[in-house]
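All protein chains of the complex are present and in place, except for one that has been dropped.
Each chain carries a letter (A, B, C, D and E) given by its place in the written order, and its residues are counted from 1.
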Amino acid sequence: MSFEQPVDSGKIARFVDIATFMRAPQIDDLARVDIGLFGIPFDLGLAYRPGARHAPAAVREASRVIRRVNPTTGINPFERCQVADVGDVNCHPYDYDAGIDAMTAFVRALRGHGVAPLACGGDHIITLPCLRGLYDGTPFALVQFDSHSDTLDTFYGRRVTHATTIRRAHEEGLIDASRCVQIGLRGSLWDGSDFDYARDAGMRVITYDEYDAMGRDAAIAEIRRVVGSHPCYVTYDIDGLDPVYAPGTAVLEPGGFSMRDSQVILRSMTGLDIVGGDVAEVSPPLDVGGITVTNAANLMFEILCLMAAPRSS
Amino acid sequence: MSFEQPVDSGKIARFVDIATFMRAPQIDDLARVDIGLFGIPFDLGLAYRPGARHAPAAVREASRVIRRVNPTTGINPFERCQVADVGDVNCHPYDYDAGIDAMTAFVRALRGHGVAPLACGGDHIITLPCLRGLYDGTPFALVQFDSHSDTLDTFYGRRVTHATTIRRAHEEGLIDASRCVQIGLRGSLWDGSDFDYARDAGMRVITYDEYDAMGRDAAIAEIRRVVGSHPCYVTYDIDGLDPVYAPGTAVLEPGGFSMRDSQVILRSMTGLDIVGGDVAEVSPPLDVGGITVTNAANLMFEILCLMAAPRSS
Amino acid sequence: MSFEQPVDSGKIARFVDIATFMRAPQIDDLARVDIGLFGIPFDLGLAYRPGARHAPAAVREASRVIRRVNPTTGINPFERCQVADVGDVNCHPYDYDAGIDAMTAFVRALRGHGVAPLACGGDHIITLPCLRGLYDGTPFALVQFDSHSDTLDTFYGRRVTHATTIRRAHEEGLIDASRCVQIGLRGSLWDGSDFDYARDAGMRVITYDEYDAMGRDAAIAEIRRVVGSHPCYVTYDIDGLDPVYAPGTAVLEPGGFSMRDSQVILRSMTGLDIVGGDVAEVSPPLDVGGITVTNAANLMFEILCLMAAPRSS
Amino acid sequence: MSFEQPVDSGKIARFVDIATFMRAPQIDDLARVDIGLFGIPFDLGLAYRPGARHAPAAVREASRVIRRVNPTTGINPFERCQVADVGDVNCHPYDYDAGIDAMTAFVRALRGHGVAPLACGGDHIITLPCLRGLYDGTPFALVQFDSHSDTLDTFYGRRVTHATTIRRAHEEGLIDASRCVQIGLRGSLWDGSDFDYARDAGMRVITYDEYDAMGRDAAIAEIRRVVGSHPCYVTYDIDGLDPVYAPGTAVLEPGGFSMRDSQVILRSMTGLDIVGGDVAEVSPPLDVGGITVTNAANLMFEILCLMAAPRSS
Amino acid sequence: MSFEQPVDSGKIARFVDIATFMRAPQIDDLARVDIGLFGIPFDLGLAYRPGARHAPAAVREASRVIRRVNPTTGINPFERCQVADVGDVNCHPYDYDAGIDAMTAFVRALRGHGVAPLACGGDHIITLPCLRGLYDGTPFALVQFDSHSDTLDTFYGRRVTHATTIRRAHEEGLIDASRCVQIGLRGSLWDGSDFDYARDAGMRVITYDEYDAMGRDAAIAEIRRVVGSHPCYVTYDIDGLDPVYAPGTAVLEPGGFSMRDSQVILRSMTGLDIVGGDVAEVSPPLDVGGITVTNAANLMFEILCLMAAPRSS
Partner (left out) sequence: MSFEQPVDSGKIARFVDIATFMRAPQIDDLARVDIGLFGIPFDLGLAYRPGARHAPAAVREASRVIRRVNPTTGINPFERCQVADVGDVNCHPYDYDAGIDAMTAFVRALRGHGVAPLACGGDHIITLPCLRGLYDGTPFALVQFDSHSDTLDTFYGRRVTHATTIRRAHEEGLIDASRCVQIGLRGSLWDGSDFDYARDAGMRVITYDEYDAMGRDAAIAEIRRVVGSHPCYVTYDIDGLDPVYAPGTAVLEPGGFSMRDSQVILRSMTGLDIVGGDVAEVSPPLDVGGITVTNAANLMFEILCLMAAPRSS
């Protein structure tokens, strides 16, 4: 079986034509699609610096550099299944709740056609509606790269925000805490109890301190142990990276992941049952030199390879 | 009588100390203040590029360059009355309506102490709550520098937005259309009827085309004629400027005012009864080289001089 | 008759979805298209600062701000005919001649389907292949906004370059010199004879000095006089603008057009028989704050309105 | 006992109100203050790229992101003592010596009220007057993060400069060389003897090479061993960081500390008797994306936690 | 007679080789030089934003775009006399007075060899030592483009600064006030008496207001009338330009000259006896997109053409 391929950058130069995610084909007929790359241009929940609504456009541009084969795992996702750019969620410019609902509906529609979702956000609230739309009765495992736990109960009085998204997902039964890993947490804390909810719920919280102490290999083993063979969602909040790798985000938290470590960890997750994912909190107006959007495009590619890995090649 | 003066930039270098608007003193006791400079860090209504919430901080920094005396009119506002930085409206990071209400209450509190308001926005919705707060029973005259009429009925289904702010103000009786001038309107139009509401209501709409045809002097005369001796509010949407003078704004509309023309028009309004004003739509994350925030600071100074002019020196 | 419309920015926010030129529909079936907007990502002839190859992608993004109706002429091009984004010329990344040939073939194909071409370049050589492709036996009138005459015989030993493009077009009989206007020429000169070819050939050369002396109205009249009712091609080299309006270009020549003057002149050309056009020399990597690409998008819109004007509405 | 707290960023959004260091209260009455955060806007000694005079303003803005609790040590400095923003040293714009004297007097005044100083510089000369002002008869231990030793005898003929600051401090008896650590030294050398003074004086010089060889844990142990229980001053020259973490500084020296390593080392110094500190050489006009000023704000927070640690919580 | 020519940009591409001012030859033997282009990398007097010390390097780079012939006057300065890049004044990095002395000595040495000086500053104090060095017993006429009068008596207690430079020059008898024109003055004023010294001394002060009112032609006539046939020095403080044309300068004063107006005025001064000149206050670290340095290079070219005009071609 053969799949419609991305534009061949060896034949049509990268600067030619309208950009799609990784130059993948735009396909409207979801029945033909296996993995759908899409944008969620939404940042209404950002309490400090907005701009993430512009991420899908900018990451599409930056993803012109992605080739086809993963250099470590050798996986070519485009040969294993039909990967397509399926557009953007039509986020309302200021109706917060309408935006959340549109996201859920969008992912639910993908699931209805058997399309696995890979989103480019958008502030980190996107993970909640993505999980809602993807949910089929079994709580998911979760691997969350982040500097924050996102498990506050409320944030400025609102219950559904980027700072509460994981707590809501847990309360709604969308994720199985015992199968969840939060990794990279750091940054000055609100009051010291910031990670209590996640820990009390039974999530495996690996702060950056712990990550640094245990080492990358041990962290990888821990992720694989916690997730096991469970269907798993991967979310990469770009502020999990050190700010030098992601200056274009709402809140800079020094002392985080390098791209190298991120790539190695993600590639080491090959074989897990990754059923969906997102890269969130990318804010192009705050970016410099395209670093953030290029790294976001590469992280999307890594997650794509994980999602494609279980499929026959 | 003597007033607390701004920091003297001839004695304390401009780069020293925390910035306030024009280095004016921060005064909490509103009873001592005649004109209050304040920020409205709000951009939740921006349907394209957000960022205006950061304007008050950035314009305060940029306003370190302002000296005391208007070079054309000779007015020194700081000698005529007590000018003070009275802080920011505490805008909620995502509760739109709460933000609007807070603005109204803030300006109403100023009015309660006889403080004339001069705001640094924030998206252009700020004019509506400022007028609400300032309203004392008599509709105001209005001079609006802008590329857009801001008189749509609804914008993305919402009635209170930067694109509808003037229409709402008119419907609420806050402004007297026969005393209103909109000047600088231009840019590609939605459907050609964009200015109909304003014209039908009786406002004097001077498109940039008409401005260009009639000349600056005639435009000034027209503004003075329409406003007359009526208490008047001045709002300068920074996108009234050509984008080269204001790259830091949500929507760039080429072909607009220069700073020179803006200065001349504003200075020529000296003697009108300017009771309040704002500079809106300044978006520092989109600015380059500080051009926009510097121009915004200078426009605030011009409006300040107008507000101070009628006061005894 | 009804035409497929651009995305309605009043319903789907500008930051949503993949950008096309002015959010016009992408249409592959050229038989359905009346005016084709397309990109020419080519800069191999730039002898100083490259980068114009990235213009089509960046101008598409910037053109999200364009609405539908011309504020001066009232023309809505999208109601008068089918406007579409017809993609990019597939420019080879380093085969200069192949690139030129591809441009010619692309425009010829458009003409074959009766599609009028409006290009986003690309260095200024693009005008030559566009004219070649559009040519049907009758030399065109030409209106060229530019700081340079582009009529050298050779440039670094090559005959087909952005600095010789108009001379070649004339020698090839693609343009009728007596119907040609070059306007805005300025900048330090190579040897003082820089404009001799154009003048000797019979073109109407309006240097910026002459433009300034005669005034905008007289210049408009002169353009209309020279072009008359002849089928005419419009090329706007973005360096015709003063560098403050177009910092993103290969060679900055201070002392040029404002956007306002450009808009007025272009709008005043309404009614001329404009059969094609281009905006050239836009270099996004050198741009600041999106000024250049936004202005380029607006200039394309102005030319589009000219091209649509003669069509029944 | 309760202390006046910083603005609560969970209630008042970070973009609201005038920025102070870490949103701490501005307190004029020094008698109420335990630790004073202040700016030294001075760069008259920079022999290459100036701009550090703008650091206090920019770091205040960037410090809006700081929360209250150290994620590793759990220390909340704001609960342990009264932390306040005590303003800027009034540095003369071009009288070098007056600036130095003003710094000394400023810190001496702080000491007179028992306020521990934490400065945001300003070129690295600031350490000398801070030590002078803080000096009470006992030479201090010193931990200096830096790429340069700053122990030249003269620099361009002047004895009191950022390049000689540590030598002067030693000669003046302000520091006890046997209790001093210089760490991170690197960069091409003037003549190979660059570190001789420090070594000969008995300081513990840990070049970046040695740091890399011995490892972070050993370096920490060495710092703790050298400093012991001695009252210690901490100075972090931002060029101690690799330039990717601090592009905004006068001289870029590739191959330096990451923020992560800096955080770990500083946090591991908890329990040492840190009596004062500074972060120096931050140059906002040279910064990109706020990386440098954000990192500077975070380093100030780390030093603040060290200073607060010994105080009862 | 033939002169050593600049690099021919039609043969050696502009991006090749080390940049000199306008690609003119570097000539050490001053006896061979008629007009010397040189840099004054000095900004120690800037009381707000430093950076002008980097101007000579950046303007050399930007001047790669200059060709040889003035498009309005037809003058080719390189054919009329030997133009050369004669290097930089060796400004001490922080000894203010040594810097001033070095400038004077540098220009005096040029004069000693009959070399006419054209400087690229550097803060505006440079005009004073240039005049001192050039002085031969007869006070010069002066044409000063500026937003400030630079005639304060002292500035932060110092008598020799960019804000007092013209007053000192007048007091020292270097300029003949009756032959001096200050044009473009504007910006908020210190106390309203800012221009009194210049007017009282007999200089012709043309504020921007007056310039705007009288028109460009009248201003030109006035300049020619005042200067007459007197040996004249031209100084262009880049902040005379509106900030959109010169964002890279210490203090932005909106509402100033365009490059077009500057070019026309300067070109209209052809035939005056221009014996030296400078372009000052260019600050590359604050520039965006090379606008300021490109404009500075072009202004230097205009002054060069004026200086070369009287020489036989």
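Keep in mind that, in the parts below, a residue touches a chain if its C-beta (ideal position, glycine included) is under 8 Å from a C-beta of that chain, and two chains touch if they have at least 3 such contacts.
Because the structure is a prediction, the values reported are computed rather than measured.
Enquirer: Of the chains you can see, which ones touch the chain that is left out?
Expert: A, C, D, E
Enquirer: Please identify which residue in E:D17, E:D97, E:D153 or E:E172 touches the non-displayed chain.
Expert: The missing chain is touched by E:D17.
Enquirer: Could you tell which one of C:I27, C:L44 or C:V244 touches the chain left off the display?
Expert: Only one listed residue reaches the unshown chain, and that is C:L44.
Enquirer: What residues on chain E make contact with the chain left out of this view?
Expert: 12-13, 15-20, 26, 41, 53-54, 57, 60-61, 85, 87-93
Enquirer: Just checking the interface: what residues of chain C touch the absent partner chain?
Expert: Its contact residues with the unshown chain are 43-51, 53-54, 92-96, 156-158, 161, 285-286.
Enquirer: Even though one chain is hidden, which residues of chain D still touch it in the full complex?
Expert: So the residues of chain D touching the unseen chain are 47-49, 155-156, 185-192, 207-209, 212, 242-244, 247-248, 251-256, 286-289.
Keep this in mind: only the chains that are shown with their structure count from here on.
Enquirer: List the interface residue numbers of chain B and of chain C, divide the shared ones by all numbers used, and answer same when the ratio is over half, different when under half.
Expert: Different: when the shared numbers are divided by all numbers used, the fraction is under half.
Enquirer: Any chance you could check whether A-B or B-E wins on number of contacting C-beta pairs?
Expert: B-E
Enquirer: Which chain is most remote from chain D in terms of Cα centres?
Expert: Of all the other chains, the one whose centre lies farthest from chain D is C.
Enquirer: Chain B to chain D: how many Å between their CA centres?
Expert: Centre-to-centre distance between chain B and chain D: 41 Å.
Enquirer: Which chain C residues sit where two or more other chains touch them?
Expert: Chain C, residues with two or more chain partners: 13, 15, 244, 288-289.
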